[in-house]
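Supplied in structure tokens, the structure appears directly below.
A single protein chain has been removed from this complex, and every other one stays in its place.
Going by the order they are written in, the chains are A and B; count residues from 1 in each one.
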Amino acid sequence: MAAAEKYAKVDRDVLAAMKRPGRAYLAGLAFAVLLAVMFHLLWAYQVRSGLGVVGKMHPVMWALYITNFVFWVGIAHSGTLISAVLFLFRARYRTSFNRAAEAMTVFALMVAGMFPLIHLGRSWVFYYLLPYPNQRQLWVNFRSPLVWDVFAVGTYFTVSLVFFYVGMIPDFAAAKQHVLGVRKKIYTVLSLGWQGTQKEWRHYNMLYLFLAAFATPLVASVHSVVSWDFAMSIVPGWHTTIFAPYFVAGAIFSGTAMVITLVVPMRKYLSLHEYITDDHFESIAKILLFTSLIVSYAYIVEFGLAWYGENIFERETFRYRLLGDYRYFTWTMLFCNSVVPLTLFARRLRRNTAYLFAISILVNVGMWLERFVIIVTSLSHDYDPYAWGIYKPTFVCLGVDIGSFGLFFALYLLFVKNLPVLSISEIKEHL
Amino acid sequence: MADRMVFEDREQFLEGLRELVRDGVPRERIRVITPFGVPEVEEILPGTRSRVRFFALIGAAGGTVTGLAFTILTALSWPLVIGGKPIVSLPPFIIIAFALTILFGALATFAGFLLLSRLPSLQGIRSEEEHGNAFVILVEDGERR
Partner (left out) sequence: MKAFLEKKGVLAALIAAAGALLAIVSLEHGPGKGGSLLLSLLFFIAVVEGCIAAAAAGTVVNARWVASVREELLSVSPLLLLSSFLLLLLIPFLDIYPWAGTPGIWLRKDFFIGRNLVFLLLAYDTARRFAAAPAGGEGTKVRAAWYLLVFVVSQSLTAFDLVMSLEYPWVSALFGGYFFIEALYGGFAVSALLYLLLHGRPAAGNAPGTRSDLSDLSILMFGFSIMWAGLFFAQYLTIWYGNIPEEVGFIARRVAASPLRELSVAVLFLLFFIPFPALLATRAKSNPYVVSAAALSILTGILIERYVFLAPVVRFSPGALMIDFACLLLLFVAVMYRRSRGAAREA
């Protein structure tokens, strides 16, 4: 096929995804939007009635909302790994995933950012956390990991958004010729008048390189900071030095699983088999396997060292995790995170997208449960037996939890139909 | 009276460009428009390395300084003893400085890119010209417009 035809085909294939939505899409979007509406309604109910309807009681004052916060921030990391880190490693297979992954990052961070607000209870006084001169001799406590979170996640969201947008500037310019009406005007404005001159490409390439170089340390540092929300305390099961790399590996693990969950159906319904091949999925599956091994290593070290030392509280916390009230959650978590991904050592399974899709769902469940287990079991069973208690989630927080998935998928579905899902210029470059 | 050559194929485009340079056309008058970044163009028409990297460096350095200065100076102004940590405790302040280094670095780099590429360009937005996937070489005439 002549070069010009090949390029035109890329344009056609990617933009075909943005044609009029079919019924299946609309049904999916409607369902997701319904869940998102439920999310907001339940939050409104909570605002009206108070935080008690969530079931948070002494001693478990951090429960499902923080679980979701950590879960969604973790999901975001894999997107940056694929788009920024793999770019620095010059991994070719990244071009078929990176736009979808970057979008996933931005949307996951948007959803994650809501949870600290919901968790506050009195969400309207969130501004107490911001540094502003006041008459009460108050100032933000920079020594608190919760404030580090504000800076880390805020930075991560801003940089990811910029990276996502910058990647699309040439694609908007390419796409604007093929669309009509309002969409054409929007793409033209968003493309900033990009023409593709040598000067523009020269500056663009350096910008992209630097953004990738800046985003890369964020992959490790942001989830380390989130893990320090727990590690900086002295709660047994939380205060451990391994949390930073353990959480980062876990974040990439769950994020990669979410990429698979999103891209397998996307490839099927948008017929992108030529661009997203089984080879690409095999590479992503290898990342999944590798991070699963790191997470398993962390489990072994944590359980082992709890039993090793003379810290009876640590030992009791881990005994409680494995054999206490929440043991079914712990066993499911261990099965989904450590045992199931071992099957990916088999090459045939790595290339089977249906199997990968199934595993990715299990991994997401397992990783959500991991955060739940870490947070809730440690809090419900710490130093003082008088203070032990159980947390039972209510319909409000479960509903908000499920609704957050609806919000995320709604945003993602809207992205699929309105923005180019593959990085057009990068694919053409490697043709 | 600008000269314009349009190529559909990348190799032919590069050949045409090399020919132009061989014929002695001064490099400042050659403008190239491509649908994606072509590294060979940098070899044929070499230019100075993009100055965007200075924006990155200055932004990042500014972020580190701001992060440390902001946290340290405000902590000294409102010396609240919380958690038994020293008023000026460097480990937490380093984390905040690190985050701001990356934030300011990224934003400065983006601003530098926009500045140096003269984007957003109203002329580009309003222009009706569509090059599609073609590789275009424009040779401008002698007078500066």
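To be clear about the criterion, contacts are C-beta pairs under 8 Å (C-beta built on N, C-alpha and C of every residue); 3 or more make two chains touch, one makes a residue touch a chain.
Computed from a prediction, not measured in an experiment: that's the story for all the values here.
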Taking the full complex into account, find the residue in A:K9, A:K199 or A:H239 that is in contact with the omitted chain. A:H239
Considering the complete complex, of A:F172, A:Y208, A:W228 or A:F253, the missing chain is touched by A:W228
Only one of A:V301, A:V340, A:L398 or A:L414 touches the unshown chain, namely A:V301
Residues on chain A that touch the omitted chain in the whole complex? 217, 220-221, 224, 228, 231-234, 239-245, 297-298, 301-302, 305, 308-311, 314
Considering the whole complex, not just the chains shown, which residues of chain B touch the missing one? 39, 42-43, 84-85, 91-92, 94-95
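Keep in mind that, in the parts below, only the chains that are shown with their structure count from here on.
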In whole angstrom, how far does the Cα centroid of chain A sit from the Cα centroid of chain B? 28
Would you pull the chain B residues touching chain A in the complex into a rising list? 8-10, 31-38, 41-42, 45, 47, 49-50, 52-53, 56, 60, 71, 74-75, 77-78, 80, 82-83, 85, 89, 92-93, 95-96, 98-100, 102-103, 105-107, 109-110, 112-114, 116-117, 119-127, 130-134
Would you tell me which residues of chain A are touching chain B in their complex? 2-4, 7-8, 11, 131, 137-145, 147-148, 151-152, 154-155, 158-159, 162-163, 166, 170, 174, 177, 188-189, 191-207, 210-211, 214-215, 217-218, 221, 225, 425-426, 428-429
